[in-house]
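Only one protein chain is missing from this complex, and each of the others stays in its spot.
Each chain carries a letter (A and B) given by its place in the written order, and its residues are counted from 1.
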Amino acid sequence: MSELTHAGYRPGAGAWNALSARTAEYTARSAVILLLLLVWTPAGSATAQQAVTTNTCVSCHADLDDEDMSLPVAEWQRSAHRPADIACQDCHGGNPASMVEDEAHDVERDFVGLPDPYVVHELCGECHQVQMENYVPSPHGLEGDFWPNCVDCHENHEVVFPRASLISIPDNCEDCHEQEIMDDFIALTDRGLEPVNEFRRAAEEIRSAGVPVDLILAQASLARDAYIQQASHVFVLDKMTAVVDSLEQVYPRIQKEVNTARTEVDTRRRFGWMFIGLFLVLAGVIWLYRRALPED
Amino acid sequence: MSSTPKPPGTDVPPGKPRKSPGKTRPDPVRRRRFLRKCLGALGGVGFLMAVYPLIRYIEPPPEAEGANRVEIDKASLPPGTSRTVIYRGRPTIVVNTSDGYIAYNAVCPHLGCVVKWEGGTQSLICPCHGGKFGTDGSVQGGPIPGPLTAVELSVSDDKIIIGA
Partner (left out) sequence: MIRRLSNALYHWLDDRVEISIVIDFCHRQLTKPVPRHLNWLFSFGTVTLAFFLSQAVSGVFLMIYYEASADTAYESVRYIMEQVRFGWLMRQVHSYGANFMIAFLLLHSVRVFFYGGYKKPRELTWLFGFALLCVTLAFGFTGYLLPWDQLSYWGTTVGTEIAAATPVIGEYLLILMRGGEIISDVTLTRFFMAHVVLLPWVFIGLVAVHLVLIRYKGISPLEGTDVPEKTPEELKKAGGKPFYPQHVMKEAIVVLLVLASMIFMIIYYPLPLHEKADPFNTPVGVRPEWYFLSSYQALKYLPKTIGIIGSGLVVLAICLLPFWDRTPARRPSRRPVATSLGIMFIVLNIVLALLGKISETEMTIMGTRYHFDIYGWPHAIATVEEPAAEPDTGDGGTE
């Protein structure tokens, strides 16, 4: 039932519907992905909302003299996992509520000192499912005997938001790969993601000028998600190129929205300046008139 | 806004003797009259400029994306029943007839009452002055000047979609 008024007006709602339809054009997997998105975003935020009670791993290890044992805490505190409330026990097991060393390191409670490199992707994959699904069949996964695994590229404790620069970590990728290959990957990533970053920057700028950008941001997010879910951890240049190519079909459409919004900003400003000009001229004329009034 | 104040003196028509030759002191009365005209003109422009957005503001706002499309669950419209929804700001009647779904702009072409579905006679009737329409929208009785306007309709697996 359509609404006559704005009672049911949900900004950007139409955008999402229209968009899911559009994504279907270029990705057969979008349904799966959206489903996964649903599964996996709340997982992150639900934990984030738990009250941050004292974690005994952190409180104890932070003060240990042995650098190898205390540094991970410092690193983790800088990581993207900390604000998401992903802590030691999520990978190392044990009991983060006990101050007794034996209890805290209880093997019965799945304590592991150093997680097996062959299962690291499963640990990360609990939340980062799509990445894991792409990674396992990739040349880095089963084929490459799980080498490199997640933490080889993303760090184990100081996990940071991924960046394109991670593709060419010094002393990491070049052990196996030629620089040219890596350059190709970097170029492809830029081709796929730079426009998205560009749209977001533009959207922020336009938003601060008062013009709604929900549609642009929704489309940009969808494109970025498509890239991350279908290309980022595939590690096969051809497959990734195909994804980026299909994304590039959508970008002009988003660009058009950006341009329309920019024009709207300009129109508003021009309209405003007309008023400002009129007011100033009026003030000037009144001033002249006042000076021309007779003395008494 | 081209009527910016002219520099002093220029509002004295050429050829007329100035009050004090050598100095360009205009006659203050003329000068005031000129400035008053400027004020009037600018005020008028300002008034129009202020009124324009106000009038545009009260015009019906452009429809949000997706507003020109109404979806009805098939399950909610069993055979032989009808439902009236708002489509593009107008009451629109959708009927599940034995020959399939039909949709009409429900506003009677006579004097604007909203028509109803009458299952017994398989017709749309207007409660106001006895107007009667067939399932094809044609006039079947009453003081009606013309047929009902059909509304675009399509059917998917579980939905009836009115509009594009």
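Methods note: a residue touches a chain if its C-beta (ideal position, glycine included) is under 8 Å from a C-beta of that chain, and two chains touch if they have at least 3 such contacts.
Just so you know, these numbers come straight off a predicted model, no measurement behind them.
Peer 1: Of A:A80, A:V119 or A:A187, which one is in contact with the hidden chain?
Peer 2: Touches the omitted chain: A:A80.
Peer 1: For the chain not shown, which residue from A:A97, A:V119, A:L142 or A:V160 touches it across the whole complex?
Peer 2: A:V160
Peer 1: Out of A:I228, A:V244 or A:V258, which touches the unshown chain?
Peer 2: Selected residue, touching the omitted chain: A:I228.
Peer 1: Could you list which residues of subunit B touch the chain missing from the display?
Peer 2: Residues of subunit B in touch with the missing chain: 53-54, 56-59, 61-62, 64.
Peer 1: So which bits of subunit A touch the chain we can't see?
Peer 2: Residues touching the hidden chain, for subunit A, are 5-7, 9-11, 37, 40-41, 44, 80, 128, 130-131, 160-165, 189, 193, 197, 207-212, 221, 224-225, 227-229, 232, 268-269, 271-273, 275-276, 279-280, 282-283, 286-287, 289-290, 293, 296.
Keep in mind that, in the parts below, only the chains that are shown with their structure count from here on.
Peer 1: Along subunit B, where are the residues that touch subunit A in the complex?
Peer 2: 1, 4-5, 28, 31-32, 35-36, 38-39, 42-43, 45-46, 49, 64-70, 72, 85-89
Peer 1: Using the touch rule from the top, collect the residues of subunit A that touch subunit B in their complex.
Peer 2: The contact residues of subunit A facing subunit B are 1-4, 9, 13-15, 17-18, 274-275, 277-279, 281-282, 284-286, 288-289, 292-294.
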